[in-house]
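Note that this complex is displayed minus one protein chain, with the remaining chains in position.
By written order: A and B. Residues from 1 in each chain.
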Amino acid sequence: MKKINVNINGIDVVVPEGTTILNAAKKVHIDIPTLCYHPDQKIKGSCRVCIVEVEGQSTFSAACCTPVRNGMRIKTNTKKVREARKTILELILADHNCDCLTCIRNGNCELQILCEEHNIDTISFDKVVKLLPINDKNPAIVRDESKCIKCGRCVEVCNEVQGIGAIYNINRSCEMKIGTAYDKELKNVKCTYCGQCINVCPVGAIYEKSNIDEVWQALEDDNKHVVVQMAPAVRVSLGEKFGMQPGSIVTGKIVSFLRKIGFDKVFDTNFTADLTIIEEGNELLHRINNNGKLPMITSCSPGWIRFIEYFYPELLDHLSTCKSPQQMFGALAKTYYAEKFNINPENIVVVSIMPCTAKKAEALREEMSDSGYQDIDVVLTTRELARLIKQSRIRIEELKEEDFDSPFGITTGAAAIFGATGGVMEAALRTVYEEVTGEELKNIDFKNLRGINGFKEGTVKVGEIDVKVAVVNGLKNARMILEMIKQGKADYHFIEVMCCPGGCIGGGGQPRGTNDIKKKRIEAIYKVDIQSAIRKSHDNPVIKTLYKEFLTKPLGYKSHKLLHTHYKDRSDI
Amino acid sequence: MAAKNVKEGEVAMNMDKRIIKIIEKIGKTSDKLIEILLEVQKQSDENYITEKELKIISKELRIPLSKVYGVASFYSMLSTKKRGKYVVQICNSAPCYVKNSKEVAKFFEAALGIKMGEITEDGLFSLEFTSCIGACDLAPAVKINEEIYGNLDRDKIYKIIDSLRKEEK
């Protein structure tokens, strides 16, 4: 590739043709501020915060979208540049609700940081921001238009990564805003509550609905028996919110914390992930042996469930009828657990800590009360857990690691990998193989199904049959595989679909992170697996006890009542 | 009641068919969105595109409703709100402005008894400003649906409105 010589702030640098000014500057450790730019997204070039001076040019160039030319001489931090950037920021602030102290992003807002760095001490322009009511009439996502800076990141993720298009740019000029058709509430449009928009928003314009207060309230209520479950992806990402390296595993510290603030029992969603594998594995075998609907598709990702209900209701019978691990947990907590420990289920409060915003909506589905009560009472995201920790003033870094409580605390490595794309499939194959062949699976690492790629496939010989599987993550890829099914081009037996790019570790309730950070989380997930004493779901002794004492058998009567569900055609919305 | 529902159903069906026909005539690809929106609006007596129509277009072209709405809201000739059968667009760009387009707007407001942005009670007229319509040699000018009227003064404006009203009778 052709090399280009440029000079930035007096420093010569050689870069390949096509490199942007921004990246060329990075190479020589020159930091140019950005706002609409996001490393995992297309370049937008719209906020203009990254403007720089180019010698011989009467106008500025935006560093994010301007490729360098040979001999270009660039200045990134002149008085002229600084003043223009300041004016741009002030223009943004004039149309921004600057109530930083009461903003959810106080302290981690990209705009706030830029303002600090640019010494913004006043806004020269009239305030033009419209303080409209906050949109929060849905279970999961809050939108505050007064904070929106129109960077377009959420629109890109919703339309191009997830392929949904619940939101788009509406109107033009200064009336331009990000919104739904006819300004409808999110619950009245085809929004899956995946929360990917939240993860890319640089400011506090879109965020999860907080349920923290409900948790504190339950914990202070002596009449309540409050139990908590934590999903596999939470433990490999929470540390980032406390200055730890991405990929730090903080399971024991979180357990310790949750116990400290008064949860009666601290359980692991991984337990019901193991249970999901048993039920789903058996469902798959049942379908294969009885000419059932194939390919069967996983059902543990609630954003994905909403997606197929909205856009492909005609394919709903491909979905496994298994509830998600979160919901299996809730159903068991208020039945099996309540009976076993003689607790009135009416007094049990089940809290989930999930990497996911869609889980908040899932918990409220009317089907999810098979225990006779709403199975899951409160869902917190990983980010909310971080806020809960800060609010408690307990220093999580200093806590000793503790173990989960029994019975739902003994789990396997197979369950741990649910948190990464390909994990459910890998866990299922470990079990299905041994179930069918009766032989021990020697190499249990299905490495070709791992990693952040949007689409992966493989074939595994299980006894007589070559089981053909596919793994997709991100809803645009999900759409692709559903189209393949519709056209009869998907001759798979089993497909794993995760709503969020990278799987749950990239969930809409996770600390904001780029693809590089997601990769670190995935590595950590597999480290948890490797370090587990048991790595196959069907080897989990407590699962065996559960079937013996309560469920009797996979796909049995009680399983059907508590652990399986049905779906709805929501295409009409 | 039942009969009424059947009728409503039929009307809805006919609308579906009408829109689908337009789409098939223009072409069922996403790049034709603007052309389709213009045509659907043109066939409306109220000069706008209804939510139901937008939904059919969204479904047929497989474009998210938010985007179809976003496009409709971007272009000033497209409307998602009801307008008059005759949309009076008063040019307020510079060449008409120096020829007193502000007065023209006032005359229309007085003649129709409505303000800019409003619709007459009988639904016949609505008033709005437009950017340059290329009739600068006839400034001040207005566009009423597809017709241009130029060199306007008070008398001419009243005459235009009268003649359009007569046409409707």
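Everything below uses one rule, namely that a contact is a pair of C-beta atoms (placed from the backbone, for glycine too) under 8 Å apart; a residue touches a chain by one contact, two chains touch by 3 or more.
Here, contacts and distances are computed from a predicted model.
**Q** Suppose you had to identify the omitted chain by its UniProt name; would it be "YeeE/YedE family protein", "N-acetyltransferase domain-containing protein", "NADH-quinone oxidoreductase subunit F" or "ABC transporter ATP-binding protein"?
**A** Its record in UniProt gives the absent chain the protein name "NADH-quinone oxidoreductase subunit F".
**Q** Looking at the full complex, which residue from A:70, A:106 or A:124 touches the chain that isn't shown here?
**A** Here the residue in touch with the unshown chain is A:124.
**Q** Based on the whole complex, identify which of A:62, A:109, A:275 or A:363 touches the chain you can't see.
**A** A:62
**Q** With the missing chain put back, one of A:24, A:88, A:194 or A:517 would touch it. Which one?
**A** A:88
**Q** Considering the entire assembly, which residues of chain B contact the chain that has been omitted?
**A** Against the missing chain, chain B presents residues 29-35, 37-38, 63, 70-71, 74-78, 92-95, 97-99, 130-139, 143, 146.
**Q** Identify the residues of chain A touching the omitted chain, counting contacts across the whole complex.
**A** So the residues of chain A touching the missing chain come out as 43, 45-49, 51, 58-60, 62, 65-67, 84, 87-88, 91-92, 94-95, 124-126, 128, 150, 169, 171-176.
Rule of thumb we're sticking to: only the chains that are shown with their structure count from here on.
**Q** Within the complex, which stretch of chain B touches chain A?
**A** It is residues 51, 54, 63-70, 73-74, 80 of chain B that touch chain A.
**Q** With touch defined as at the start, can you tell me which chain A residues reach chain B in the complex?
**A** Its residues touching chain B are 159, 164-172, 179-182, 189-190.
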